[in-house]
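Structure provided below as structure tokens; questions to follow.
Below is a slice of the complex: some chains, not all, each in place.
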Amino acid sequence: MNADAGGSSYIDLGFARVDIGRESRQGLPEVVYGPGKQPSDIAAIVQRLLAANSGPVLVTRVEPAAATDVLEAVPDGAYDRGGRLLTWRVSPGGDFTLAVVTAGTADRAVADEVVAVGRAIGLNVTSYHDVGVAGLHRLLAVAGELAAADAVVVIAGMEAALASAVGGLVGCPVIAVPTSTGYGAAFEGVTALLGMLSSCAAGITVVNIDSGFAAAMAAHRMLHTMRRPGP
Amino acid sequence: MNADAGGSSYIDLGFARVDIGRESRQGLPEVVYGPGKQPSDIAAIVQRLLAANSGPVLVTRVEPAAATDVLEAVPDGAYDRGGRLLTWRVSPGGDFTLAVVTAGTADRAVADEVVAVGRAIGLNVTSYHDVGVAGLHRLLAVAGELAAADAVVVIAGMEAALASAVGGLVGCPVIAVPTSTGYGAAFEGVTALLGMLSSCAAGITVVNIDSGFAAAMAAHRMLHTMRRPGP
Amino acid sequence: MNADAGGSSYIDLGFARVDIGRESRQGLPEVVYGPGKQPSDIAAIVQRLLAANSGPVLVTRVEPAAATDVLEAVPDGAYDRGGRLLTWRVSPGGDFTLAVVTAGTADRAVADEVVAVGRAIGLNVTSYHDVGVAGLHRLLAVAGELAAADAVVVIAGMEAALASAVGGLVGCPVIAVPTSTGYGAAFEGVTALLGMLSSCAAGITVVNIDSGFAAAMAAHRMLHTMRRPGP
């Protein structure tokens, strides 16, 4: 291990340099990106993170078979099949309320990742599915609940008009996640991405296509600031 | 002139082959696209169309100075500065009601072209400006009027979410016109175009970026069918 | 169910909010997009729509195996294999005549969707296959029939020149559907899409790549206006 204490520590496993300092440096968990890693590699990394830190440890986008292998090697964890997420030592649910809204049923998988990651890192998450703007009354019916949340994650593919509509109804932070739902001119989520970035509603922010993980982490950063002692 | 009577007639001016058969062939006016043509060329074409047909003659996207020159050469016409349109022998307003809605004030120039062209070819046009989805109540306040129209033209730039919202509120035809309003990820209207094509609202149709002319002509085609004697 | 009567009603199934108000709000059927939904989910949605409305119910892009499962759960429906469409309570054929023309034999699947959806929602559809502009005489031979229709759907991939040619021959509405037919510079339908949007024929409208469904619904919107009592 590198001697440098605190935020600058890491462990060199040869194939990976495990950043064991993120928790103390940033107050954020180090999250492992699953694709392309062998279960044994994942297990080795998770063991180091569990040993060196005290907070939650997450591995994203893990297929069921690999999850089983990792959990065998590193027990006391859990697997969320919908969110494709492995977790250990999840945070207790806190005060920060996160509302997740999807435009259509096909956006469900991305929402599941927001929910799974969000809950593991201590967010209080509620979901509202299938409230696309082609039936605005469905959105207006839940507008009050969205406005009362600490932040809203809007998940939409195709033209992603839902982000603008929500952005015009609530005053809290809106994190927009474009999805690859749609075909033809939807261009695998690019149209949704560009639409969200060009939104006429002020102050919406955007993350990568299909990245439920990024949305949950963005919300966690807000929670991070709120948790600090006041000035 | 080519001998072939009716819909297959044209006049060869050397620099242009004036299609004097469109009126009888399609029941549509032959509309002259102004950019790149000298006022004298425009005048020559317009004179031939006026002589060979009996309906309206239009020239689109004409700058004021050129318009003055053309009108001097071919009197009895009119120029609409907002819509950049020259017209002769405009149609009397008919029964077909066309509602034009814009998302923002910056979409006004395109709307002006729809209005000018639409009125010249016999449509009954009403405009509703600045009803973007960032303030949905503005749209809902006019939803009834839109639904009562024979067709709706939706004009929007940026993410163009208005098209989907309108498409979910009315049962009549929706013709969506993307505009180059916006900056950065709006990509000069491409984002609006792709968003309208990928709309979650069923049966919306789309025309080229900033083409108010195309939208008015698409509405005229609907009027063309309605005007026919029944079976 | 939400109490709000009429056009603002929906049923929350948890995974979906079924818009049972579209029929009364817009006079359009609520059409279910099949991909990504389990047969049991589709069945649940269809049952709610059949119960809450009185018009046709459609599910698009359903594979044969899933169709069998759904039809077992919700009898009295029918499946169109070519158009990949499930239908219940289809509309009786009406007066609105829709001509469907394809540029080549490879555009057939998209045409099948227009036909299946169109017939289910009450349009009177006739097809003309393989009339691409590389043999213009094939198009000219059917020009009269196209011009007599209430609207024409032009389906073409590659460079999609057929849309412009048809647009210059008929006065009725032309709905252009780009298809992903072709290779290389055809870019999965993007070239056809851009060509149709840039057409030199006035007043052509365009829908998403391969979206036979959108074209049929666009025609239905025209029928919707025509069916209204006059002023």
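Side notes on the structure shown:
So that you can tell them apart, the chains are marked A, B and C in the order they are listed, and the count of residues begins at 1 in each.
Simple rule for what comes next: a residue touches a chain if its C-beta (ideal position, glycine included) is under 8 Å from a C-beta of that chain, and two chains touch if they have at least 3 such contacts.
None of the values given here were measured: they were computed from a predicted structure.
The complete homomeric complex described by this structure file contains 8 copies, of which 3 appear in the displayed model.
Note that in this section only the chains that are shown with their structure count from here on.
Chains touching both subunit A and subunit B: C.
Subunit A maps onto subunit C through a rotation of 90 degrees [Cα fit, steps of 5, range 0 to 180]. Here the chain at the heart of the shown protein, by mean C-alpha position, is C. Among the other chains, B has the CA centre that is most remote from the centre of subunit A. Centroids built from CA atoms put subunit B at 45 Å from subunit A.
Here the CA centre of subunit A is 37 Å from the CA centre of subunit C. One simple way to say how far apart two chains are is to compare their mean CA positions; for subunit B and subunit C this gives 25 Å. Among the residues of subunit C, those in touch with two or more other chains are 22, 193, 208-209. Within the complex, the subunit B residues that touch subunit A are 103-104, 132-136, 140, 158-161, 163-165, 167-169, 182, 184-187, 190-202. Residues of subunit C that touch subunit A in their complex: 2, 4, 7-10, 14-17, 19, 21-22, 33, 35-37, 41, 178, 180, 189, 193, 208-211. Across the complex, subunit A meets subunit C through its residues 104-106, 108, 129-131, 134-135, 137-138, 141, 181, 183-186.
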